[in-house]
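What you see is the complex with one protein chain gone and the rest in place.
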Amino acid sequence: MKKKKTLRPEGNPIVRFIRNNTVPIMFVLICAVCIPLSGFSPSYLLNEIVTRMGRNIFLILCLLIPIMAGMGLNFGMTLGAMAGEIALIFVADWQIWGIPGVILAMILSIPFSILLGLLCGKLLNMSKGREMITSYIISFFINGLYQLVVLYMMGPIIPIKHFSIKLPRGYGIRNTVSLLNMRQVLDNALSVTIAGVKIPILTFAIIAVLCLFVTWFRKTKLGQDMRAVGQNMEVARAAGINVERTRLISIVISTVIAGFGMIIYLQNMGNLSTYSSHSQIGMFCIAALLVGGASVDKANIGNVFLGVILFHTMFIVAPSAGAKITGDSMIGEYFRVFISYGVITVALVMYEAKKRRAKSLAGHKLAQDQLTEDKEAAQ
Amino acid sequence: MRNVKKDFYGNQVLSDINLTLQAGEVLGLCGENGAGKSTLMKILFGMDVIRETGGYSGDILFNGEKVNFASPFEALEAGIGMVHQEFSLIPGFTATENILLNREPQRRSVLSEVFGSRLNTLNYKEMQRRSAEAIEKLGVHIDADMVINDMPVGHKQFTEIARELSKDQLKLLILDEPTAVLTEKEAEALLDSIRNMSRRGIAVIFITHRLHEILSVCDRVVVMRDGRVVRDVPSGETNVMDITRWMVGRDVDAAAQNEARDLSNEPTILSIRNLWVDMPGEIVRNVNLDVKKGEILGIGGLAGQGKLGIPNGIMGLYEAGGTVIFDGKEIPLNNPRHCLEANLAFVSEDRRGVGLLLDESLEWNVAFPAMQIQGKCLKKLLGGLIKWRDEKAITDLTNKYIKELAIKCTSSKQKAKELSGGNQQKVCLAKAFALEPKFLFVSEPTRGIDVGAKALVLEALKRFNRENGVTVVMISSELEELRSICDRIAIVSGGKIAGILPATEPSEKFGELMVSGVR
Amino acid sequence: MKKEPKDNNWSPSKLNDEMNSVLSTPEASPLQMAQMSPLRRLVASFGLPRLIITAFLLLMFIAAPFTGSDFWTQVSNTINRFSWNAVLVLAMVPMIHSGCGLNFGLPLGIISGLLGATMAIEFGFTGPVSFFMAIVISTPIAIVLGMGYGWLLNKIKGGEMMIATYVGFSSVSFMCMMWLLLPYKSPTMVWGYAGKGLRTTISLEGFYDKVLANFLQINIGTLSIPTGTILFFALLAFLMWAFLHTKTGTAMTALGSNPAFAKAAGINIDKTRMLSVVISTWLAAVGILVYQQGFGFIQLYMAPFYMALPAVSAILIGGASVNKASIANVVIGTFLFQGMVTMTPTVMNSIIQMDMSEVIRVIVSQGMILYALTRKTKGGNN
Partner (left out) sequence: MKSKRTLLIRLAVVLVLIAIGAVMMVIGRGHTVYFDNVALDYNGTHYDALYKVTVYVKDKQVAKLYAKERGMATWIGQNFSMTLEVIETKGGDEEVHTIHVKLPYNMDGIVLNLPALLQGLPEEAYLKEFVSNVPEVPVEEEPGSSDEFDFGADF
């Protein structure tokens, strides 16, 4: 792969390094303060982080492709999460356990994800320039439809047999569907414990496969088209690329991956809270990605891994650190939610502000040309 | 091309064009803006904008058989490449990726069997080879791996041309003012590459204002004016002077003969010192200009040379620098309010974008600036604490100008978007007149309106200047119009004032100035 | 001079203006309107989704008596809820007018209202005075928060809505920490056992509970109309209507309709946008106080989290677009939205024994916002 030569813009590198990734640096500081305060043993922390990496990375990776295609942060990933949940509900109903159950759920989630991805892609194509807010509202809209289906149609219209899933009133699904017979089945398969830290090799293998797919995908024709569309839609269209279709495919792929990611996440958690587990997923994944130094138009796999580690360390240590400082553990809870939302706000503002700053540079250059010209004229 | 005709809703843009081009021949095409050059090229290239506005009559023969391209892609297949004025490059891609955009050589991959050809992997080595070959064909060295963003402007231009050259079936290349962005050395390199292109049998249509370039590289020169081919002559038998005369020279119709007054002894009302304006496409560099009180000063020049930048910069719509002294007082730049308060007014060239509130009534459009700046049509309530909109005063003011400028509309309440182009322009004028300014910038007042409305608008401007003694600076790319109304005309070229001449000078003189400093 | 690919401002195109105006015809231009049959014209002007919701609501009102729920109580419920939410929906108007788009950052204004309310109670005001004092205290807070929020929005013209959402969320979660840390002592508000930090819901008994609603309340049979609250809303709506008729108000409308025009006419764009944000934040503060006096409780912590979405969908149901909104949109929208919210549970239950009202509300309100976002907006930015 040839090396892409890019001239580093002037301005000393350290300042530019700090300006480009203020968010990750801020997080390193927060973690540095909170970890000693929280008083968790290193092995406990490591264990927690590794398990959380195992269950979240797949989900966060699904955000990379829409960013590459210029659709910004895909808040519509909750659609994929819902598709995964619906598949899991069926699998739990048919009592299919263990790894076969997980594989069946993944296969089953594909049609739902594709359907929801197409719908979301179409709507995003209709609201160009406002993709993020539209995908955010779509996730609420589909959440309404999801509840309509799961809370009312499952039972009378869609046959649900198993008593442990159906609500006693005959229609709708319980608030929590237990996946105990599927719990950690992927993680335990080839898990290795080193110095007290359980490392789920199989899950990481699956994640590695997806990472390979994403890097390989960038080098395919479709990946190249997406990068072109992401940077300049008009030029891509003039070159003959079907812009709408490319953007649609990027959303469908992202939704399908989100579906798989959700199944891995829930398999690790061991139970499925039908109505609430997907509502915050989008926000936490995007916060994690942004913490890793990604921005609205540029993200790579490095950001995902760094983001998960930093974000989740903060997520684990904040409550107890908060309790130590103020004596009330609720403070820590609120603190970590505040930080997650704060991080997204900061990242969005910096992205928009940077877009506007590029415009004003041209003016200064002109002023300088003028000065040099006058000097020459003066000699 | 045999007797090609094109009109846009009554404006005859192209009438009876006959043009022939041999393989490997280089044809220089020049003419004033609005002469129809670009429209002709867009017809040849099958741009859909032509189809949307009623298509064209006459026929085009491409190596022998009659063609009618429904879309640019068909033209590309047939072997016609075009490099537009605006860059069409992907900023974050390297030169190689841009050159082969959407034509990348691919290798089948296991997934592409299932999901179709879009999942083939790109064959980077092959891409390297092809782009190197295209660049070599171009004859100019550019770094294939550099990202467009970091490239000097000239290299971007060469990358676009290399992209067209990389299409093997290329037989005809249209270059639309390619040398405008290049330095002398780069322009020379481009001319060499055009020469070896024509040696390889590729015909080139070279549109430019740099007449010396046409003479040095083209075999034949075609001059267009007002939608007609005025001259089609081998380049050997002509020179720069003839071409400018054909380009600009019109049999001056007597009716427009104006009494250009000599106002040189009037005091200077506005003096501009080393003004720079960063308006995209209309960069202004280091302009010094003095405007006499009560005169009508025209500013002419070719499109993209910066004449529109001057008023937009002074009025603060685009970032600008330098000193502007009006009536003895210095006006700070980059703040429209100061200019308006020093009662300068500005009629923008972008009628629909800047000039009008399309979804509001005529009343709002006319009365709004006057209300905001000079507090007209406002009732003072509670002792001036609240300034209430005085609807009656607004309606009276609007009706006054509707009558005065004969604006055709159902009532003053009608929405601006429902008016014709000519009437919309009159509303913009009314908006400026309502401010009762001492100084008026008018930018491209007659662009895009029918001939009848043009005369009315110019008449209104002249009356406003003569009766109210308002100094008017009119910016237009229609040289004839400037000569019919202005006292003096300044020509802007390459972002600078190339020269100021009294309006009675022959148009060739102005033509010369226009092409002199073309950047 | 070659320039970067055409960005949004107009560059001197070689084809003349006439041709541009032909290409960008508005959705249903007046000429098309004339040819349409009267019914189609009604649909085009009224907007299809709004027609569906009105029909849906009428159907419910007709069906109410058959389902054994008393018609008039339904009507008074709807009016009651209308009076609670109307001011919150009115708070959306100024920012839409000035082109800042839908104010998803409403929670910021709501927080200043909550702060005002809790401080008023803390300082020991009771009864109607506490309502008045709550407004007085929350005004400076709303102005300060509004200015900070406005400054931020001015920095990121074009990307307002997404950032507004997250400014709202982060400020709400920040306040959750503050509710625990701020030195409140008043027994009615503080947690019983810990004696520190505020309760999640604080009852307004003895304070301004129903203070507006009971004022000149009209009760005919089972129909009760909270005239006080409606008059209060009418006053604020009138003030907003009046403001839009003043010089600055007109400038704001022009800014929303075409920012380039406003800039060329000498309007200080940032100052006007800032003003619209401050007014919107202040109205949200007053709106939450009106809501609480109707509801009877102050809801703290995460309660304001999702309050922006119902207000946004209400004004959109009322017919507003992303850059144009009128007082009429507020009234119609709130009435339709709240009507739907109150009617669906009772009527739905009796017809199909399934309480789907919550789900229907979510689908309709989010669907409405989605409909507005996917319309092509003319003029003002998104």
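By written order: A, B and C. Residues from 1 in each chain.
Everything that follows uses one rule, which is that a residue touches a chain if its C-beta (ideal position, glycine included) is under 8 Å from a C-beta of that chain, and two chains touch if they have at least 3 such contacts.
Predicted model only: the values in this text are computed from it and were never measured.
Novice: For a quick check of understanding: of A:38, A:127, A:143 or A:254, which residue touches the chain that isn't displayed?
Specialist: Candidates A:38, A:127, A:143 or A:254; residue touching the omitted chain: A:143.
Novice: Which of A:25, A:45 or A:103 sits in contact with the chain that's absent?
Specialist: The single option touching the absent chain is A:103.
Novice: Looking at the whole complex, which of A:49, A:151 or A:331 touches the chain that is not displayed?
Specialist: Considering all chains, including the one not shown, the answer is A:151.
Novice: Among C:115, C:141, C:300 or C:362, which one touches the chain that has been omitted from the display?
Specialist: Once the missing chain is taken into account, the touching residue is C:362.
Novice: With the missing chain put back, which residues of chain B would touch it? List them for me.
Specialist: Within chain B, the residues touching the omitted chain are 113-117.
Novice: For chain A, enumerate the residues touching the unshown chain of the complex.
Specialist: Output for chain A: 52, 56, 94-101, 103-104, 107-108, 110, 143-144, 147, 151, 162-163, 167-168, 172-175, 181, 273, 275-277, 279-280, 284, 312, 315, 333, 337.
Operating definition for what follows: only the chains that are shown with their structure count from here on.
Novice: For chain C, jot down the residues that touch at least 2 other chains.
Specialist: Residues 5-6.
Novice: Can you list the residues of chain B that touch 2 or more other chains?
Specialist: Counting only residues that touch two or more other chains, chain B contributes 88-89, 283.
Novice: Would you pull the chain A residues touching chain C in the complex into a rising list?
Specialist: Within the complex, chain A contacts chain C at residues 123, 126-127, 129-130, 132-134, 136-138, 140-141, 143-145, 147-148, 151-152, 171, 232, 234-235, 326, 328, 330-331, 334-335, 337-338, 341-342, 344-345, 348-349, 351-353, 356.
Novice: State the interface residues of chain C toward chain A in the complex, per the touch definition above.
Specialist: It is residues 5-6, 104, 152, 155-159, 161-163, 165-167, 169-170, 173-174, 176-177, 180-181, 194, 197, 309, 354, 356, 358-359, 362-363, 366-367, 369-370, 373-374, 382 of chain C that touch chain A.
Novice: Which residues of chain B touch chain A in the complex?
Specialist: Residues in contact with chain A: 72-73, 88-94, 97, 101-102, 104, 106, 109, 112, 117-122, 124, 128, 143, 145-147, 149-150, 274, 276, 278, 283, 285-286, 319, 321.
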